[in-house]
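Here it is: the structure, laid out below.
Omission of a single protein chain aside, the complex is shown with its protein chains in their original locations.
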Amino acid sequence: MAEQSGSIAVSSGVPIRGLMPGGAIWKHISRFARRKPLGAFGAVIALILIIVAVFAPFIATHDPAATNGALVYAPPGSQLLLGGDQLGRDVFSRLVYGARVSLYAGLLSAFIGASIGMVVGVASVHFGGKTDLIVQRIIDTMMAFPPLILAITIMAALGASLNNVVIALTIAYIPSAARVLRSQALAIKEMDYILAARAIGASHGRIIFRCMIPNCLALYIVLVSVFLGTAIVAEATLSFLGIGVPPDVPSWGGMLNGAAQTYVHLAPWLGVFPGLAIAIVVFAWNLLGDALRDVLDPRLRGTW
Amino acid sequence: MATLLEVKDLRTHFFTREGVVKAVDGVSYAIEEGETLGLVGESGCGKSVSALSIMRLVPDPPGKTVGGEIIFDGQDLLKLPDSEIRRVRGKQIAMVYQEPMTSLNPVLTIERQLTESLELHLAMSKTEARREAVRRLEQVGIPDPERRLKQYPHQFSGGMLQRVMIAIALSCNPKLIIADEPTTALDVTIQAQILDLMKNLSREYGVSLLIITHNLGVVARYADRVNIMYAGKVIERGTARDIYRHPSHPYTLGLLNSVPRLDLPRTEKLDPIEGQPPDLMHLPAGCAFRERCRFAIARCAQEIPPLRPVSAGHLSACFVAETLLSRAKEHAA
Partner (left out) sequence: MQAYIAKRCLLFIPTLLLATLIAFLLLRVIPGDPALVKLAGETGDASFTQAELHDLQVKLGTDKPLYVQYGKWMWGMLQLDFGQSMYFEEPVAQDLIDKFPITLELTVLAMLIATIIAVPLGLVSAIKQDTPADYISRFISIAGVALPNFWVGILIVYFLVLFFAWMPPLGYANLWEDPATNLQQFIFPALALGFFEMAFTARVTRSSMLEVYREDYTRTARGKGLAERVVILRHALKNALLPVVTISGFQFGRLLAGTVVIENIFMIPGMGRLLLDSVFHRDYTMVQAIVVVITVSVLVLNLVLDVLYGWLNPRIRYS
């Protein structure tokens, strides 16, 4: 670690931000892969998901929306790789496009939710006193709303759409992110360099954004990776319930709704493949998140 | 006096991903019945691990006792089956640990933690064990023992908890008590009280005491004989008087010079040992202390100096021990 000057070390001394020469990144990645093979496996799957989502039009073999009476409930193999659904649409192509929805909703909501939560948690600690007390009470109360219930309620109010799913999930993640990062900020607040920053009269914004938040980044990264896995499931759950992404947009959860459920014994591929896609992606993401957590902040082991 | 416990060429290593840490590497010492033996060294020199090895409490993995014998009561503790070693633990050999605050279970009452070994080893009934527990708490100087029995560890101060630990250690009348840095975590004012208590009780019951410490002052006052350890090996052994008056290993000398002493003129300056203890994973060839030693000679780099007698009952693992010894005698005269 010594060769990276200017890096900011968090608890276990892993640099988050710093002057990393190009070669060093590869060295880091290869060391991560050796120390955490499962995490590296997770990273590979995550990368595949990203590639599939980005290049969906090139990977899909059919138009995901095209219906074909001849292919209704076509079994996997012969004509369609993973079979056809109740309208004769290609399950494989819908899965490929569904990756976009999963990634979009998962990435955005995890990222924004954790970011807002971080600012709320850190600012609350920074201002302290009554502000912190009130914020803490609100967070604690919000935590009594199960995230899915919060998301369902918001979807009920906003109506089904992909962006509303992002909004609903973002709001659902803010309380837990704020709570976790608040406790980290509490520890940081007492550090000498924060006291020093106060002593020289640094502005609130400067202390929060330049002094405290950089030191929460390790936890933040871990949190985003954990949220991402659960957000993918949450989006799928909302779409499965029919209140997430509108039915005409191919999404993994939506594909399990309706016919997949009713005719699962007649066309099991409708129920198996989308679920398998979710499970593999979330499994991989959890492995990656676990490895990141172990490397970035071992103290968090077993906290969720 | 008969020998109670004999540690012969004990080797306990830790097998980590980075390599093998030879925490204890060929340590031998013996404890006589009723004797107080001091085991002294810097942190990380293997003194605690050697004590835990006697009880076979070294966490495995990664720790493993890979060689040696520990003869207690005519049998090798290292060869006993698990069920037999459990009959030794707490009953024959008891331990007092470094951190009384974390060494007692936070969710069990003091009573439960005191009576369980009585019920186990002495087959006492609940009421008998309770009565005995009260007596033991009185003995270690805990006021109002009846009430204290019902309390939990967090309701005690560190010093009081260490008294409880001593009561637990004494409860089954063991032949040997191993005290691993028993006062390190306590306030200075409490330290002497705890040590006096241990010393007095062990004398009263004829219990042998193995005191592990980094504090030479503790040893000087309480131990009959002393072993000095460095980098997993015993490097000097003798009576407390020998060690204090005539140190014959440069490391011991360094230890003595780095503590303030009231028995020497004030003009003497404190003289710390330079450098760091060696990495137990990559021990240098020859004497492990060589790089920090101001008396080192060429031979020190090639061979490991064996522990050998320099006078009756006084042993040193240094090639220049005699020079040091005569120097010390001159100095004293």
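Chains here go by letter, A and B, matching the order in which they are written, and residues are numbered from 1 within each.
Assume a residue touches a chain if its C-beta (ideal position, glycine included) is under 8 Å from a C-beta of that chain, and two chains touch if they have at least 3 such contacts.
As the structure is a prediction and not an experimental result, all values here were calculated from the model.
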Contact list for the unshown chain, restricted to visible chains: A, B
Of A:M155, A:I194 or A:L223, the residue in touch with the unshown chain: A:M155
Can you tell me which of B:E6, B:E69, B:E99 or B:E138 touches the chain that was removed from the display? B:E99
Go through chain A and note every residue touching the omitted chain. 137-138, 140-150, 152-158, 229, 233, 236-237, 240-243, 253, 256, 260-261, 264-265, 268, 271-272, 274-275, 278-280, 282-283, 286-287, 290, 301-302
Chain B residues touching the omitted chain (full complex): 55, 57, 59, 61, 86-91, 94-95, 97, 99, 102-108, 112, 116-117, 120-121, 151-152, 154-155, 168
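Methods note: only the chains that are shown with their structure count from here on.
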Taking each chain's centre as the mean position of its Cα atoms, how many Å separate chain A from chain B? 52
